[in-house]
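Complex shown without one protein chain; remaining protein chains in place.
In order of appearance the chains are A and B, and numbering begins at 1 in each one.
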Amino acid sequence: MQSIQGILEFIDQIFVNLSFWFSSLLANYLPEWAVTFIMMFATVLVLIVFGLASIIWINIFERKILGRIQDRYGPNRFGPWGLLQCVADMVKLLTKEDITPSRADRLIFNLAAVVPIVPTFMILAVLPFGRGMVATDLSIGFLYIVAVGSLGTIGIFMAGWSSNNKYSILGGMRTVAQMVSYEIPMVLSVVGVILLVGSLSMVSIVEAQGQWRLPFIVLQPLAFVLYFTAAIAEVNRSPFDLPEGESEIVAGYHIEYSGIKFAMFLLAEYVNAFSICAIATTVFLGGWQGPILPSWAWFFLKAYALYFLLIWLRGTLPRLRVDQLMNFAWKTLVPLALANLMVTALVAKLVPQHSLVGAIALLAANLVIIVCIVIVKYPRWKQDKREVVLVSRPPTPQMESS
Amino acid sequence: MTKLKTETVTLNMGPHHPSTHGVFRLILTLDGETVVDVEPVVGYLHRNHEKIGEKNNWIQNTPFTDRLDYISPMNNEFAYVLAVEKLAEIDPPERAKYIRIIMVELNRVANHLISIGFLLNELGCFFTPMFYALRWREMIVDLYEMTCGSRMMPNYFWIGGVSADLPEGFLPECKELVSALPGFLDEMEQLITENEILQMRCKNVAILPPEVATAFGCTGPLLRASGVPYDVRRAEPYSIYDRFDFDIPIGTVGDVYDRYLVRIAEARQSVRIVDQALRDLPEGETATPKKRKFKPPEGDIYHRTEAPKGELGFYLVSDGTENPYRYRIRAPSFVNLQALPYMCRGNKIADVVVVIGSIDITMGEVDR
Partner (left out) sequence: MLGFGILKGMAVTLRRFVDTYVADLRHFPRRYASGPVYERMGITERGAFTIQYPEVKVPMFPRYRGPLILLTDPETGITKCIACGLCERTCPTESIKVTKAEEKVEGQKVPATYEYDMNTCMFCGFCVQICPSDALGHSPELETGTYSKGEALMVNLEQMLELGRKHAPGGVWPVEEKEAQPS
């Protein structure tokens, strides 16, 4: 029994131990400042490599599942079961001609392909991938994520503007409007959790869920739904993929990009989509906590389960229209997030922390909000149902002879 | 607050835009995302169809009509063949008549499936309903291939009958398909009809009041969604449509959502008709004896039929020779398309593609 636990412990801490071993190895030869510097550099390198490499499986995961949802197999040609399809795609994109439109604003056009990628990787720095596995535990972790995450908008708007294409400027404008609006419900929905934790640090949020012995999705189901909806919109995924709007504005902001620059946008999109799943895992699903399996395995399991949900939504839902998107953010998500925040603040003050009673009270408070919405909206929903009228013997129209 | 001075933007949508159903160009005048004006430009797929029709002889025209509305070729052939038969006063055998009805109504189902699929695709469903619909259309075109050898360009209807009798194995497969289709339509409705996003996007968008619809000359599901129960199959029964029992679904509001509902309901009614036709299918000949030289008497004829997209009419003038003197088509897509600017004005860009999808056009028919 002892030995099994020891093995599990070892697997759980394998990456942390590796990092310790590496730094102690370096400490033999180098001064302390150099070791710190190299260790930071190595962590960043690992994160970037992880980000880039994860594209390979995230992409194949997405396309396979989307294919299955649509009654087809998805890519299955290159490599065993088509698993290397993404490699082939990347090679294709890298070898393609890199076109810059002649009337484009060259500097901004080229810069725009790089800008969205940087914040994407910066978010990964504060995510706890496992017990002790966090690049840097910022005390303002969540605030940092929000601040950095919204930087991507600038890159996308730069792309939209500099392409000198009407479709791309429409896409760019949509992005800015969408991201600015959806940031608010996204932050507000997490504030409830932060109230319960009392800290913005991502590591503390995970640990707090250990103290409650429940993931926050049980305590704050409404907040989870709100966060996830807003986050999907934040990263321009279906059903909120208006900036791309394949069928209306063709490809939106990246319509003029080709080759490696297009690949950069693709990369940013996929890593962003993964990072919102990772954030949702950390904040609402208990992060790396879970029985038996090593902590990092739990984290990825939960994150990819959420990613599956994302793909599933993409395979099912139509796209919203731009004015409805704004309405949805300001008239539905923001009031709900505020209501949730208010109720959570009230209940959290009244009930004892880290107790079952408190958890039930919080859950009940959330359910009360949901029930209120249902009661208010139900008559309208009932009324909205519409059916066709079947006419069996329509009158023959009077034919006018001409 | 002073009013900001804003300018309108002219945006060229098409001819190579993914959602314009072929090579269709729209010149949009935009105020931000709002469409101020729409100017459709047609003619990019003009193939001189009507002039070729005059060059060809009467028999040779059938395969060309397949290329009009290539989503529902059987209906085009049906309209042409019926017009010529009316002109030459030929009465095809009973069995041929029933086979024609089976083919045409199956084609209507296939067309509506494609139409709904594309509409949802333009709404951003990322091909999921499209793939589901395509699989069932595939089974219908498989039946066509089995019968006449071609999936999309069947050239099956002859003046005075059909080119071949139903092959062995057609009837059991067709019966199974007909019994399974309503189940699929139910699944399709479950998938998307009650979807809140779809309802937001489609309800009260591009309302076409009945008087406006009739003024534009719209026909087909577009007109029926506006609440006018006009269906040529009922209003002026041709072929043997008076023998079948079916309903005309009509909409109540006349928006995109109604058009979607009407199409699904119409597909159900078509399945009903096929079911009845299969039940009543008589034995016997399938074509009148074939003539090498076909010369209808002098005169002219206009015959209208209810194609899936609307009223498809052929106006044929014969001077007693082997070739038509004049060959003119009233294409439903083209006429229905005229209502597009009316429906698009004041809506958003995203609605423009949805409206095009809800009209259900095929550029082959619009430009001819």
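Definition applied: contacts are C-beta pairs under 8 Å (C-beta built on N, C-alpha and C of every residue); 3 or more make two chains touch, one makes a residue touch a chain.
None of the values given here were measured: they were computed from a predicted structure.
Chemist: Using the touch definition from the top, which of A:A305, A:L356 or A:V374 touches the missing chain?
Modeler: Here the residue in touch with the unshown chain is A:V374.
Chemist: May I ask which residue of A:E9, A:E32 or A:D71 touches the chain that does not appear here?
Modeler: A:D71
Chemist: For the chain left out of this view, which of B:N12, B:Q190 or B:T321 touches it?
Modeler: B:Q190
Chemist: Would you indicate which residue among B:D37, B:E50 or B:E173 is in contact with the undisplayed chain?
Modeler: In the complete complex, the chain left out is touched by residue B:E173.
Chemist: Given the full complex, what residues of subunit B touch the hidden partner chain?
Modeler: Residue positions of subunit B that touch the missing chain: 56, 59-64, 128, 132, 135, 138-139, 145-150, 153, 155, 163-164, 167, 173, 176-177, 180, 183, 187, 190-199, 290, 292.
Chemist: With the missing chain put back, which residues of subunit A would touch it? List them for me.
Modeler: Residues 65, 67-73, 76, 312-313, 315-317, 373-374, 377-378, 380-381, 384 of subunit A touch the chain that is not shown.
Just so it is clear, only the chains that are shown with their structure count from here on.
Chemist: Could you put a whole-Å number on the gap between the CA centroids of subunit A and subunit B?
Modeler: Chain centroid spacing, subunit A to subunit B, equals 42 Å.
Chemist: Enumerate the contact residues on subunit B facing subunit A in the complex.
Modeler: Contacts found on subunit B: 9, 11, 17-19, 33, 120-128, 131-132, 135, 191-192, 195, 197-201, 203, 227, 229-231, 234-236, 246-253, 257-258, 261-262, 265, 348-353.
Chemist: In their complex, what parts of subunit A are in touch with subunit B?
Modeler: On the subunit A side, the touching residues are 66, 69-72, 166-167, 170, 174, 238-239, 241-242, 245-250, 314-324, 384, 386-397.
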